[in-house]
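Note that one protein chain is taken out, while the other chains of the complex remain in position.
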Amino acid sequence: MTIYIINPNSSQHVTQGIDRAIDPMRAASPVPITARTLAEGPPGIETQAHVDGVVGPMLAHCAALENQASAFVVACFSDPGLAALREQSSRPVLGIAEAAVLTAMTLGQRFGILSILRRSIPRHMRYFGAMGVMDRLAGDEPLELGVLELADETRTFERLKTVGTSLRDGAGADVLILGCAGMTAFRSDLETQLGIPVVEPCQAATAMAIGRVALQQTR
Amino acid sequence: MTIYIINPNSSQHVTQGIDRAIDPMRAASPVPITARTLAEGPPGIETQAHVDGVVGPMLAHCAALENQASAFVVACFSDPGLAALREQSSRPVLGIAEAAVLTAMTLGQRFGILSILRRSIPRHMRYFGAMGVMDRLAGDEPLELGVLELADETRTFERLKTVGTSLRDGAGADVLILGCAGMTAFRSDLETQLGIPVVEPCQAATAMAIGRVALQQTR
Amino acid sequence: MTIYIINPNSSQHVTQGIDRAIDPMRAASPVPITARTLAEGPPGIETQAHVDGVVGPMLAHCAALENQASAFVVACFSDPGLAALREQSSRPVLGIAEAAVLTAMTLGQRFGILSILRRSIPRHMRYFGAMGVMDRLAGDEPLELGVLELADETRTFERLKTVGTSLRDGAGADVLILGCAGMTAFRSDLETQLGIPVVEPCQAATAMAIGRVALQQTR
Amino acid sequence: MTIYIINPNSSQHVTQGIDRAIDPMRAASPVPITARTLAEGPPGIETQAHVDGVVGPMLAHCAALENQASAFVVACFSDPGLAALREQSSRPVLGIAEAAVLTAMTLGQRFGILSILRRSIPRHMRYFGAMGVMDRLAGDEPLELGVLELADETRTFERLKTVGTSLRDGAGADVLILGCAGMTAFRSDLETQLGIPVVEPCQAATAMAIGRVALQQTR
Amino acid sequence: MTIYIINPNSSQHVTQGIDRAIDPMRAASPVPITARTLAEGPPGIETQAHVDGVVGPMLAHCAALENQASAFVVACFSDPGLAALREQSSRPVLGIAEAAVLTAMTLGQRFGILSILRRSIPRHMRYFGAMGVMDRLAGDEPLELGVLELADETRTFERLKTVGTSLRDGAGADVLILGCAGMTAFRSDLETQLGIPVVEPCQAATAMAIGRVALQQTR
Partner (left out) sequence: MTIYIINPNSSQHVTQGIDRAIDPMRAASPVPITARTLAEGPPGIETQAHVDGVVGPMLAHCAALENQASAFVVACFSDPGLAALREQSSRPVLGIAEAAVLTAMTLGQRFGILSILRRSIPRHMRYFGAMGVMDRLAGDEPLELGVLELADETRTFERLKTVGTSLRDGAGADVLILGCAGMTAFRSDLETQLGIPVVEPCQAATAMAIGRVALQQTR
């Protein structure tokens, strides 16, 4: 039995990053943890059409894994197909955005989101509204960095600090969430710099999945 | 130019019902109104997987109509693909659930939903949460009628009256919404019986679409 | 039968502006649209006493029009007497603030309001609270321009851009609403400049009224 | 200097009832308390048009009293003209609905409203929404008693007990509010019968007004 | 019989400040008002452990006063033990944070809090959430002044003006609340400078307590 983390985009590179992010948790997990790439996904999930489009292939992908799955983690900050996968599977199913928010709700009173792009923020707002947690949201602010700029780690970290400071001091966040699956490397330093907890969503969801595997023992 | 109402399930029968529901509005529309069936859809949209699964084909279907479209109406009470179609199209895009709720918000202070099945209610709740209108919701109660029972019009109407009365007197609704695309025939009689407005969602969305076509003249 | 747009202040100049704002929509309306001035109203509606004070005369004005009315639009951003007129009339009744908000809710996830004066904002907040849509509100920011400054179109547009930019980038609005009945002329340019939809409330309400006239055909 | 309680309907009988309700508080008030009838008001305030219609005469009535007023209390459960009177007067201004709700918020966690008529409930909901206190509302249920039935005290009290029990046990209210200005006589017995606090709105508002008169000493 | 104001920290200096703050209200109170120091409290209440820790001694302190108490006021902006004291005592019990918020809700539509320290803000947010008034909150911003700086009155007032201006113009507050029991001296000048009402919480709670003593006469 295995915890499957599904990267719903087709980028192996992203899947490898997720794998590195959760690697230290393997020692504490009662079951193996495997990160998988959804070959049918787009290279990156940037639009609502991408979000909706990966659901079908992801459901098929997970159906094939159902028998050996301890739990599923959907590893995209839009939590594509989370409700559908929960209807399909009898296993615990976690989404990284939902898990990050629920985790942040135990670490602070108002969470701030560091999003890559401004255009994903309305999608986040719809989701936090559906989750019924708008009163816990301090703000959601974009890095607005292009692909080339994101490749420059120094620049990305500077921007994370700037936007994180704005969320903390301007919007009143006392806990931050990295709003995509690819910024793990910066989590710890950002937390140190800003002095408030920073949640990496893949790690938060995997932690909840490990807990759920334990919880299943009581069923 | 035409207002296209897209029935995202593959049932011609449902499309014909929608067509009948909005037929009286054609005389007041500045453009033709055409109801279309999504051939690639399932016979009925009952699960979250169905909702997510029709988005891709529906986007393709609408892309092909874009140039001759005045507006699009997505005619399923789960508003599948509404956000994605809005990102894709430059035309006004309405969903029947959203339009029914917004219309009900001008006809009463607390709306009640008459759903077919209990299992769609959590999906509705997520959606009303995403819309940010939970304080306007009085309740959402299921008819819990099977296919055979729904075919019996007398029985269906009795059940609509019972559940509608519960929503009005128990939950405090002062306006009701028919929670699927196929109950048009009962709207008027139910309104008369219960003494509060009853909104049929396909009609509500088509009305808003007609208004939007007029609004586009100011652009 | 006619759609009556009631300007509840006594300024003919404002009524003419409303008439111009909705003129392009006439071609798409199934019935004539007439903008009327409430002679008994104050020159401008600036205080809560003004808002409450126009209700009586407006109800009388509309009662006299009831038989030839297809629908009523109350054309002041405080929606004076909307609830009372709905109780009195059997016709569709729309208010420009409510209609603008409901329209904005289909064009973006968080709306921002461009108000003329800071002192009307608490009144707006009470109203959005009554509508139950506070979670969709990004912000409401004042132009704080006096009468003379408003007469200077260049200056007014500069200020609209500044405040609109603040609502978009600071408050996170992805759709804007012009918070009074007299800024139609700037709508299109502001939308172009800011890159997000801008809703003019008289047009939005008239569009909904046209839709409602069509919807009445199904009764 | 005097605390003026304004009954905005023209019924002397109601004003006398209010006077009796607050009479025991006079001994504890630093200033006299006078209940006044708005001669221009309707015999009873039952519709939104009544609510809006009394604002003008009430503002005039209060303007004439401004110089000798310590505070104003608007004594109708729709709080007509409260916002307008606050803009006009430099004195503390309380409304009985608002004051009853704020008082109930210190006596329990979820308040229930005992309304006379079902049709006033949407008006209450708009108001509680504007107050931003919907999460504290357990429910608002109508007695649905006509004038003759209300004259029968035994019957009215039976109905108050029935609806109060429904609010307590069905809706989860742990504090109740009498939703009109004329049920003072039942407050104490109802509280004893149901075992949870019952707030009479005229008394609650007068208590807050007395407090505000004291608070003005610090200005 | 006496209104007891309980300062739950052990600082006599703070109790004396509270006494001065409410002194002008004594002339308008039907009963004496006495401010008392909780000897068992910490010198200042700065952490959640302090808040929870004073509850036991405060309950004992108040139990001993129950027979001669007209009402109790808990005079710390975290309202420690408010719910517990309400369960224990049969007298009216007010907390200064709750009373300040309820008072501000009658003076403006969106209140802003001037907190001493950033770290108390999450505690305030939990409390306003429990009160169900988040939609009325404009913002809560810290002075971030240390003990020495607070001793410098000129500097403190400058900071109050700066943060108050930010709450009014940035966050949209139209009423402010001093978020601790020790800033009474600045209330009036700050109100004059900023042009919006400023609520001092000890005074607001004492005013409500005076009203409640009057209300008890009707029991």
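Per-chain residue numbering starts at 1, and chain names A, B, C, D and E are given in the order in which the chains are listed.
Methods note: a residue touches a chain if its C-beta (ideal position, glycine included) is under 8 Å from a C-beta of that chain, and two chains touch if they have at least 3 such contacts.
What you are looking at is a predicted structure, and each value in this text was computed from that prediction instead of being measured.
Touch with the chain omitted from the figure is made, among A:11, A:156 or A:203, by A:203.
Note that of E:65, E:117 or E:134, the residue touching the chain absent from this view is E:134. Of the residues in chain D, those that touch the hidden partner chain are 108-110, 135, 172, 174. For chain A, the list of residues touching the undisplayed chain reads 21-22, 24-25, 27-30, 93-94, 98-99, 102, 105-106, 131-136, 187-188, 200, 203-204, 206-215, 217-219. Within the complete assembly, residues 47-49, 51-53, 55-56, 59, 81, 83-84, 86-88, 123, 126-127, 129-132, 134 of chain E touch the chain that is not shown.
Assume only the chains that are shown with their structure count from here on.
Counted as hops between touching chains, the shortest connection from chain A to chain D is 2. A rotation of 120° superposes the C-alpha trace of chain A on that of chain C, rounded to the nearest 5. Centre-to-centre separation between chain B and chain C, using Cα means, comes to 27 Å. In terms of their C-alpha centroids, the spacing between chain C and chain D amounts to 33 Å. Here the CA centre of chain C is 41 Å from the CA centre of chain E. In chain D, the positions touching at least two other chains are 126, 129, 131-132, 134. Under the stated contact rule, the graph of chain-to-chain touches falls outside the line, ring, star and complete shapes.
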